[in-house]
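And then chain A:
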Amino acid sequence: MSPWLPILMAVPVLGAIVVALLPKGSDKLAKQVTLVVSLVVLALTIVMATQFRTGGPRFQFQAAYDWIPSFGVKFGVGVDGIALVLIALSAVLVPIVVLASWHDADGTQSADGTLITPKRSVKTYFSLLLVLEAMMIGVFAATDVFLFYVFFEAMLIPMYFMIGSYGGAQRSYAAVKFLLYSLFGGLLMLVAVIALYVVAGKGTFMYPELIGVIKDPATQKWLFGGFFIAFAIKAPLWPVHTWLPDAAAQAPAGAAVLLVGVLDKVGTFGMLRFCLELFPDAAKAFTTPIVVLAVISIIYGAIVAIGQTDMKRLIAYTSISHFGFIVMGVFAMSQVAQSGAALYMVNHGFSTGALFLAAGFLIARRGSPYIADYGGVQKVAPLLAGFFLIAGLAGLSLPGLSSFVSEFMVMIGTYSSTAFGAGALTVAAVISAVAVILAAVYILWMVQRTLHGPTAEPVKAFKDLNAREIVVLAPLVALIIGFGFFPKPLLDVINPAVTQTLVNVQVDNPAIAEKGAGQ
Partner candidate 1 sequence: MTTHYLILSGLLFAIGAMGVLIRRNAIVVFMCVELMLNACNLAFVTFARQNGNLEGQIIAFFVMVVAAAEVVVGLAIIVTIFRTRRSASVDDANLLKY
Partner candidate 2 sequence: MESPVEIVQHTTGGMIGASWLMIAFPLLGAAILLVLGRMTNRWGHLLGVAMSLASFVVAVLAFLELIGLPAEQRRQAVHLYEFIPGMVDMGLLVDPLSISFCLLITGVGSLIHIYSIGYMSHDPDRRRFFSYLNLFVSAMLLLVLADNYVGLFIGWEGVGLASYLLIGFWYFKPSAAVAAKKAFVVNRVGDLGLLVGMFVIITTFHTLTFSDLGKAIAANPPSGGAVTAIGLLLLLGACGKSAQLPLQSWLLDAMEGPTPVSALIHAATMVTAGVYLVVRSGAFFFPEGSPQALAVAIVGAATLLAGAIIGTAKDDIKKGLAGSTMSQIGYMMLGAAFGPVGYTFAIGHLITHGFFKADLFLGAGSVMHGMNDEVDMRKYGGLRKAMPITFATFFIGYLAIIGFPMLSGYFTKDGIIETAIEHNQVLGWLAVLGAGVTGFYMSRMVFMTFFGQKRWADDAHPHESPLVMTVPLMVLSLGALVLGAYLVLSNRLYEFLTPAVGAAEEAPHFAFTSVPGLATLALVAIGAAFAWYKYGRAEVPSVQPRGSFLTTFARRDLYGDALNESLFMRPGQWLTRIAVYFDNRGVDGLVNGLAAGIGGSSGRLRRLQTGFARTYALSILFGAALLAGALLLVGNI
């Protein structure tokens, strides 16, 4: 029994209660308390991560408490390398988002001068943010399938309110769409979770005990379907992706970062952990259609992104393309591809986070998300332009930045995957590589239209980044560049978990490269 993870979840929950109970009118105090709490969580996470032994057992910091004993439901938590890096991602992003959305809940000026006022108070927003953080940690830490499901669904609630109450003009539509989509998937998953419990007949939902229990291929396929559809909606995979552009475009920038940066990762994380390990035969049987969908997502997301006129929607579509890469990596079933996919989940959080936040700062200055309303920002706000450019370059996976390493690993791992016979997935890898060109088009075209060219009249009044905004973006950029050249710390943590996954899925896992090949 290790107290780390329960503490990690309890701290933000307590913080949320404190923030919610603050008297009216103490908005500033609410923000400060939230920031401090999230920084404490970050510090705790860092300390915990340093205690993680890479050579140790797969699940560490385990803890389990009885919750619904009559069904064997436990509050069981524990992390492997993949979960650990994703928890770390959440812990890093939340304080950044708190700082970034310092004024997001105060109401925003739209382009035509009308003020969009939030439906709820400032402190509620920050309280929701902390609740969300606890749930994000919980969903990655849960080792009990039922607990995972509960967090999976409960995460929707704070996010629903953050979009629906603090978002843009179309916030209600976007929030309801987001909620309905997710609930639909979630209910299918609930059915599958219950069926898993019944069919396995072990009287427990604990994940490690359920691995390899379901043997019948037909049952595996049905249960796999239930889980996979929920995760595909969450991820989101083409063709169930259309909620994301709406939600991301309407959400306040900070909420959009957490939505795309962390919440959606639960989908791909779930595929890697649950779909693959619990139902290995079904996963292998469905690989072809899923990889096809992933490749469609990659190319289609990129092409549609090129045609967007709204910055936030554009970023959302690029994410659909990137999620395609992650899904492809997960189902390519090779060490390199899956490690790359897990790494991609983290790196995408950083790069898209930076991109959303930088776009958010632009939008806050101009009051319009439309690319056509900008031009020549670099002249008046060179710092903002610089950060936006770097974030964009991370989005197009420029080598030397972190997202390149993961994208490269996913593609090369897919190309060389031997799980389905040598060369089975080469076509997928080659087609997906075309996204390299498309990514350059969508990012650089946006950069050209917003940052370059003659300075547009309304842009001339722009102020450059203030200290708070620099503090928001600088750590993200530092992480992007740092992990671009030294991805080893993350990969060392991820690799053993992936190896174990592949053992459980029972595929061949030859090393991609050999030192001194041919000797």
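Quick notes on this structure:
Operating definition for what follows: a residue touches a chain if its C-beta (ideal position, glycine included) is under 8 Å from a C-beta of that chain, and two chains touch if they have at least 3 such contacts; residues count from 1.
As a selection rule, all candidates are chains of the complex that A comes from, given by their letters.
Please read all numbers here as calculations on a predicted model, not as lab measurements.
When you check 1 or 2 against chain A in this complex, the one that touches it is 2.
Touching candidate 2 in their complex are the following residues of chain A: 177, 180, 238-239, 241-243, 300, 303-304, 306-308, 335-336, 376, 378-379, 382-383, 386, 393, 398-400, 404-405, 408-409, 411-412, 415-416, 422-423, 426, 429-430, 433-434, 436-437, 440-441, 444-445, 447-448, 451-455, 485-488, 491-492, 495, 511-519.
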